[in-house]
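Excluded from the complex is one protein chain; the other protein chains are retained at their positions.
Labels for the chains are A and B, by order of writing; each one numbers its residues from 1.
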Amino acid sequence: MIECIDLTKRYGKFIAVDHLTLQVAERSALALWGANGAGKTTVIKCLLGLLRFEGAIRVDGLDVRRQGRAVRQRIGYVPQELAFYKEMTAVEMAAFYARLKGAPSERIDPVLEQVGLSEHLAKPVGALSGGMKQRLALGLALLSDPPVLVMDEPTSNLDAAARSQLLQLLAQVKTAGKTILFTSHRIEEVEALADAVAVMERGRLQFTCDSASLARRVGLRTQVKFIVPGHEVERALEVLQGEGLAARRNGIGVIVDVSHGEKARPIHTLSRARIEVIDFEVE
Amino acid sequence: MTKRLPSSVSNIKIVLATLLASGLILLALQMHAFASDRETTQCGHATLQAMIDAAQPGDALLVPAGVYAGPIQIDKPLTLEGQLWPVIQGDGQGHVVVITAPNVTLRGFVVRGSGASLDREDSAIRVSAPNSVIENNRIEDALFGVYLERAADSVVRGNTIYGMDLPISRRGDGLKIFYSPRTLVEGNVMRNTRDAILWYSPDSPVRGNDFADGRYGLHLMQSDRHVIEENILRNNSVGVYVMYGSGFELRRNLIINNRGPSGYGVGLKEANDVLLEGNRILSNRVGVYSDGSPLRPGSTVTYRNNLFAYNEIGLEMLPNTERNRFRDNIFLDNGQQVTVAGGGDLLRNEWAMEGRGNYWSDYAGFDADGDAIGDLPYAAKSLYDTLTGVHPELRLFQLSPAVDALDLAAKAFPLFAPQPRLSDPAPLMQPPALPPTPGLEPAPTTANLLVALTMVAAALFIVWTGRRGLRGRRNANVGKTHRATARS
Partner (left out) sequence: MNITVIWTLAQKELRDALRNRWFLLYTAAFVGLSLALSYMSLAGAGIAGFAGFGRTAASLINLVLLIIPLMALTVGAQSLAHEQEQGTLAYLLAQPVTRVEVFAGKYLGLAMSLLASVGLGFGIAGVVLAISDGAGSPAAYVGLMGRTYLLSLAMLSVGVLVSAMSKRAGVAIGGGLFLWLAFVFLGDLGLMGTALTMRLSVGQLLWLSLLNPLQVFKMAAILDINATLDLLGPAGIYAMQEYGQRLRIIFLALMAAWIVLPALAAYARFQRRGDF
């Protein structure tokens, strides 16, 4: 559905995207993974025709450069943070973009209901919470029921509750059969949504993998902080290190460095050693 | 009926009697005309010329309606009175009516179709004998209209003169009074001709005329002692031009929209002892242009109670003009109130007389002692006005905000402030009352109001389009939903 062939974007001497080639199959979801500055957003902007680039991008067989409008007709775009016309109400925004997209105005109510904004239609967009704004952005992207959804860090500016709410919505959208391309640097986003992951670093595609093996492939590590009774701290360190885990003292607690898939291992280790875990925190 | 009717009953009887008498006289005249008409027809005189040739000196001929072929020659004292506008049609060559005998009266004719030669000065009515009366005629399609040459003590009254549809350089004079002193020019209307000119014809009053769309509305050349009263001079290049003479009184004229390349409302060229009083001088390129007037030592030019308004330049004088005296004039919103052509100043004139100066709409002073006279003199010292006096090409920047900036800067930095060009020591705080002048008509109010309201309506429609913006038909739904939300 989406093809990037030899996509290169230069800003003067700086190369933001370097000969990138990738595909996204129909009804699948690809995550572009990478640190800030890896070139993920640039790929999206090229795809939307906002930037000039070398190479080719095709969506549904249509060339972005020559058939930009037709391409964008097939794409619902959710930016990292939607820049709103603040004084417009949610429903006015929806009506405005519906007309730009040529979507029938009957779609507005169901879509806004789908994203849970029915009760906030008449509020100025500036007064909506971050989560509502992002759900509105998703709603706007879905107005014309496009086959492709393109998102740039869709949950990065949200708190935990809003994030899970949005991810839930996105999961529904994906089930409905959309092709999805999104950028992310949050592992739970990728795990919840993506089928495949393309890992980028400094503009280059490093490798692609399925989302389940991403954490391992990129060696992602998590710190887990345990509070144990004061007299058990020394023993807890011993036990954990004995299991080969990187544990160290931190004030009254213990910090364990684990790879992404084994957050529960230190708890099991400690409970087997009958050390009471008063509290823990995953960072 | 211009005379006022007497009001008492006994007077009415007198009026009735007079009417009856005059009716009888008219009837008699009618009979006479019929008689002569019948006579001419009987004698085979089908033409007007034949009627004239057959008449006795001193006869009064009543000429019935009809078209009579010109040219016509009147060489004996006669009164020709047209009935229901008989037409004398020239053949497009030379003059149409030529009067060579004194004491001829020509009244009530349409005269048209002169030649178009400026060299021969082809005229509709050419008079070369004194004591003529040219009255209530309508002259059309003529190079020169009424041309008096050595026709002293004549009267040209109530004629309407339309020139030929030619470029101004090929037109003739609607009215030319040449070497004809003591001629009365009164109540004539003139359009589309070159000039109305009085040349070497002193003591000729010009009163109540309406001269428009020509070159010089009224041109006085080498001619003395004229009273010019209650005329309308409109849309000419120059309204009144006075050249070389003395003793002119211009009173209560309306001089408006005279705007040629060198257009003036009133031009004074070496004219002596001139009085301008109660004139309305409006919307001309230059209201009054004064060049070497007065010239003769001891003579003056006096301006009293005139209105200079909305002219590009109110008053333009050559530098070092002296002995011009001003009082009770109104200088209202002229682009430049007073300028000096070529730079210099006008300080050797009297800008106030007997303690009264003039009203200046741009006067910025005050009147603390409440005597209706400003406590500070009015001084004209705009840097831009001074600049354009010396460099007239800079008038190109007229109306530009840069000009206002320049004058403001000159005020802020007195170093650049020019010397005043004139100083009125007793400026009036309120405009003095003006006598009425003829010919002020209101603008087309209704049409303008409609146009203006349409503009407002169109603007509001655009605003409405924008405000309606994106709501459109969805508005109703939203309102409902919103109310439901509020209730729950």
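Rule of thumb we're sticking to: contacts are C-beta pairs under 8 Å (C-beta built on N, C-alpha and C of every residue); 3 or more make two chains touch, one makes a residue touch a chain.
Predicted, not measured: the structure shown is a model, and the values here were computed from it.
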Of the candidates B:P167, B:P297, B:G370 or B:G466, the residue in contact with the absent chain is B:G466
Contact partner of the left-out chain, one of A:K40, A:K101, A:H120 or A:K174:
A:K101
Selected residue (touches chain absent from view) among B:N320, B:Q398 or B:Q419
B:Q398
For a quick check of understanding: of B:G263, B:G357 or B:G374, which residue touches the chain that isn't displayed?
B:G263
Against the chain that's been left off, what residues of chain B make contact? List them.
256, 259-261, 263, 280, 282-283, 285, 307, 309-310, 312, 330, 332-335, 361, 387-388, 391-406, 431, 434, 440, 442-460, 462-463, 465-470
For chain A, enumerate the residues touching the unshown chain of the complex.
45, 48-53, 68-70, 72-73, 75, 77, 79, 81-85, 87, 96-97, 99-102, 144
